[in-house]
Each structure stands twice: as C-alpha cells, then as structure tokens.
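Note that one protein chain of the assembly has been removed; the remaining protein chains are unaltered in position.
Up next is subunit A:
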Amino acid sequence: MAAADGGEVSAILRDLESLKASKSEIELRISALEARLQEINLQQPNGAVSNGSCAPLPSSVDSGYGHDLSPQMIYRYSRQLLLPSFGVQAQSKLLKSSILVVGAGGLGSPALLYLAACGVGHLGIIDHDVVELNNMHRQIIHTERFIGQPKVRSAAAACRSINSTIQVVEYQEPLRTSNALEIMSKYDIIVDATDNAPSRYMISDCCVVLGKPLVSGAALGFEGQLTVYNYNGGPCYRCLFPTPPPTTACQRCSDSGVLGVVPGIIGCLQALEAIKIAGEVGEPLSGRMLLLDSLSGRIRIVKIRGRSLQCVACGENTTFSKLQFREFDYENFTQSPLTPSPLKLNLLQADSRINTKEYKEKIDDGKAHVLIDVRPEHHFKIVSLPNSLNIPLPSLEARLPEISLALKENEENRGVNSELYVVCRRGNDSQRAVQSLHKLGFTSARDIIGGLEAWARDVDPNFPTY
C-alpha cells in the first residue's frame, strides 16, 4: 500500500513538473507578445495607422482641449486630474517624464506599481536577480508563477498589466560603473531601491555627474529611511556619508530579516517623492530625512545638512567627472560587493572541518558526538538538526561548561571518546566558534562545512532552508 502511494506521488510530481515547465514557457511567450504589442501600440497612438513619422509617445498628440491627454487618459487618471493642485498640468508632466527604478525588490515593488499606475510615461526597471520564494513576502510586484524567472521580466509584466499605455523598459543586468552612465542618462529621475552600500554610493555619484534627482529609500528589520538627494541644490549621498560604514555595520535583509510591509511603506513613499518631482508639485523631501520606526509606530522627519562644499562628488572644487566615475571602484571603497552573495569564510585547516555528507555517515555509523549549533536562538527555533545543542556564538565562552558536560555524559554512556562538531546556517560562524574552541582547549572541535544550507543541499533536500 505504502509503495503504491509512493509510486502515485512520484507520478503526480513528475506531471506537475512537466506541466509547470510548459506553463512557464507559455507565459514567457505571452509576455514577449504583450511587450511587442505594446511597442506597436505606442508607435501608433489611438490605433491609427502609422504614417511613417511615428510619434514616440501618445502624449504628443494634441486632444484639442488645450492639453495632450486622450479621452482614455482623462478617464484613467480622472481622480488625479480632480486634484486642484495636481490636475492636467501635473498629469501631463508625469506622462512626459521618465523614471528609472534600480532594484525590483522590496522597495522597488510598490514603487514600480504606483509609478506605472499613476502614468509615468517611460518607466525603466533594472535588476539582475531572479524571483525566489523567500522574496514573495515583501516583493509584492512578483507572483508565484514568476519564481525562477528574472525580476525585471516579472515586474515589467505586472506594470504592463496595470497600465498598458506607458512604456516599460527592462534592463536585466546588474548596474555597474560601465553601464550606469548610459542607462541613467536616459531618465529624468532615479529611484534607488537597491539593498547594498556600494550601489548606493555608485547611484548617487552617477546622479551627481548626470545632474539627476535621486529618490533614496532603505529598509531593514522594522525600520525604514527615505530622502531625496541631489535635488535643487540639496545634498548628495556622499555629503551625508563621506566615509563608508564598516562592513560589519551593513546588515542585510537575508541575514537580519525584514517585515515585508516596512519596505512596502518606504517604496510607496519613494513613488510619492518621484511623482512630486516629476509632476512639479509639493515639496520633495530634500534636505530632510524621514525615519520610520514601525514597531513603536513613529515617524520622524529630521533636517539634514545641505550640500557639503568639501564633498568629493558634488563639492565646490571637485573634479569628479564621468571618466572618474567610470573608473571608481565602489566595491573596494565600501569593502563590499555590488551584487552581494553570502560571505564564505575559510578560517580553518582542512582537518578541523567535515562536510555534511561525512557528518551524515558519522550519524549513520552511530559515532558518539556532540553537535553545537551556534546560531541565534530565534534561528534555532525555525529549524535545527536532531540532538543539537543551541549555544549562540556570543555566549559560547560563558557556556563552555555545558559543552564539557555534554561530552562527558556522552563518553560515560558510550565508553568511547566523543567527537565535537559545530554547525551554523552557512558555515561562517561555525568556523569562528571552532577557532575559539580550539583556543579554549577543545582542540578536537570541527565545523560542518557550509552549515545547514549545505546539509539541505547535499544530504536532506526536505530540510527547510530560510
């Protein structure tokens, strides 16, 4: 009976796999056709046959009402046109504006949705990443059917399905000093929705060199920050942060966590600031910074310094040019990569390490051992290996007696020497822990290479990863 069930399950899984494969192929064809159709429509406003001198955007057609909004546009954007301080004037400016959103993640998702919906005529999206399941809780522009596909394609498809009358341009590549000038120069306003320090310096410097306003947002944990740089004589990112922070101070969502709605709020505010700049309404958040502390329910708007005369990028006597920008090494400057991948330390000798398959053999052979898991307690609560003892790295030294006791009990029960292994999420902290343990006299301690992620990848595919 059990065997029959197993056979049926694997047949269903096979079917699902092949159906999903054909489904994503069909979806790719659909989005390619939609993009093509949109291109054609944009070249032929109101469905008219192109006469050869095709207009780039429908907004260049005069409606005969003293503005260039078509009847469809009037209806689509009516609730914005009804705002006395926005009206036809700001809407027309929006339709003629071009905005580049760098990053289609937690910040970029809501920003892009609103910018597409409100009628930004020309919307660029740049991102090199693919959609993953652990993005979905915050990167709300993506849907499950795009998992494994490029974020730009997914985001562009969502923008087009909200508003098929705007032009959406996809850049499926990382932003680098080699392509930033060319790409960013095509846009009026840049939205920084990235997730790392070197990108933030690079985007700000490029905006200074090109003279573009920059709407900058960031979020982590339960907190968010927002400001507009390089606008109307205001400061740039470097005016505020001339020296990059130490890499240890740059936490990432994939390590420290983030509540999905928090980047959502900041991303919405980024869209708002971009709309204000493009529509020339209100007071953009330049020279001020919004600080959101979502857990305590507080928003603070603080006054920040103006443009610094000594700023390397935008200061009075600066010689910072396009050429220098192109040659500037942002990864070296910030000591962190532009497209962050998980850190991979290599602190230990080979004989102080064991890979997950070897560790599995130890378990299968019933080898007497103690396994210490040095992750924080809230990580340990998500998932852990059986019979592991959770001693978070910072408390390792204080809790040595527990390790000694566990080894001793093991040896008394089994009558053999007990081995000592250390594991963590990705295999970095476990190496740090083994280094300390060696110094503290536990010379036999070994770390499990690659941690629980390697365990899930190489030994137990059903072991949850996060």
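Heads up, the rule we're going with is that contacts are C-beta pairs under 8 Å (C-beta built on N, C-alpha and C of every residue); 3 or more make two chains touch, one makes a residue touch a chain; residues count from 1.
Operating definition for what follows: contacts and distances are computed from a predicted model.
A.B. asks: If you look up the hidden chain in UniProt, what protein name do you find among "Ubiquinone biosynthesis O-methyltransferase, mitochondrial", "Ubiquitin-related modifier 1 homolog", "GTP-binding protein RAB5" or "DEAH (Asp-Glu-Ala-His) box polypeptide 34"?
C.D. replies: Its record in UniProt gives the absent chain the protein name "Ubiquitin-related modifier 1 homolog".
A.B. asks: Based on the whole complex, identify which of A:Arg79, A:Lys303, A:Lys344 or A:His378 touches the chain you can't see.
C.D. replies: Hidden-chain contact among the options goes to A:Lys303.
A.B. asks: So one chain is hidden, and I want to know which residue out of A:Ser92, A:Thr194 or A:Ser388 touches that hidden chain in the complete assembly.
C.D. replies: The single option touching the absent chain is A:Thr194.
A.B. asks: In the complete assembly, which of A:Phe241, A:Phe320 or A:Phe463 touches the absent chain?
C.D. replies: A:Phe241
A.B. asks: So which bits of subunit A touch the chain we can't see?
C.D. replies: These residues of subunit A touch the chain that is not shown: 103, 105-108, 193-197, 200, 217-221, 223-225, 240-246, 248-253, 256, 258, 263, 266, 289, 291, 293, 296, 300-305.
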